[in-house]
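Missing here is one protein chain; the remaining ones are kept as they sit in the complex.
And now, chain A:
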Amino acid sequence: MNKQTQDSPIVEVQKMSKNFGTTQVLKNVDLKVQPSEVMCLIGPSGSGKSTLLRCIAFLEQYSSGNIYIEGEMLGYNDDTDIRKLTSTNELNHVRRNMGMVFQQFNLWPHMTALGNVTEALVRVKKLSRREADEKGHAILKKVGLAERALHYPAQLSGGQQQRVAIARSLAMEPSVMLFDEPTSALDPELVGEVLQVMKDLAKDGMTMIVVTHEMGFAAQVADTVVFLDQGEILMKGSPKEIFQGEKPPRLEQFLKNYMDRNAFWE
């Protein structure tokens, strides 16, 4: 699935750093994500994976460097000497084609599955209630939840909730989807159904950046795997290069820990 296209990247991160107070949690991160590329971010706990994803979504303000979404500067006005935050409107405009799925689902519990999916269709895209419901039903069907449209999140399993969350993002027809450990809060037997939806998305050509501890998913689905350690990108490559090739000792150790944790017999 390697693409050698020369398209302009959907997400481009240039020398981006992020500090929380005086601690630097991301250092000089460079990334390019091409259309239809699936990029998996792996790395030890605390290495800055979530922070990187949240910076790309501008849920956190990055401290220096640049992030471009489909060629547009994210979050700051580029042209001034001293950086200024853009208005909420401009920010929403730049990330209008971005969807995000969280470890904790973050569904709105007072709305049904359908309500969650249609909320932004009605409020942001200004569809009529009828059009929105129609579209909402179709998307819920796509993630296998046609029967559950009128259930509240509390009445759904974790796997179903996460699929609703994916449907909620998909409804906005994003060109890039960010996933932050989408299966980490799920019981093991529910992981598969969510990964399957994500695989289908990848097959349909969705551009995806996925923070994950599911090495199997990374190996099968990713075009690029990025290993983050202490806020720095230590290695970036195809799954083959990452999992089978020469690698820095930190990555070696990280993968070994992973294997040890998941081995259930010698």
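Worth pointing out:
Definition applied: a contact is a pair of C-beta atoms (placed from the backbone, for glycine too) under 8 Å apart; a residue touches a chain by one contact, two chains touch by 3 or more; residues count from 1.
In the analysis below, contacts and distances are computed from a predicted model.
For the omitted chain of this complex, the UniProt record lists the protein as "Amino acid ABC transporter permease", which is one of "Amino acid ABC transporter permease", "GTPase", "Gluconate 2-dehydrogenase" or "Quinol oxidase subunit 1".
Note that of A:8, A:61 or A:92, the residue touching the chain absent from this view is A:92.
Across A:128, A:155 or A:262, the residue that sits in touch with the chain not pictured is A:155. For chain A, the residues in touch with the chain missing from this view are 54, 57, 59, 88, 92, 95-96, 98-100, 102, 104, 106-111, 119-120, 123-124, 151-155, 165, 168-169, 172.
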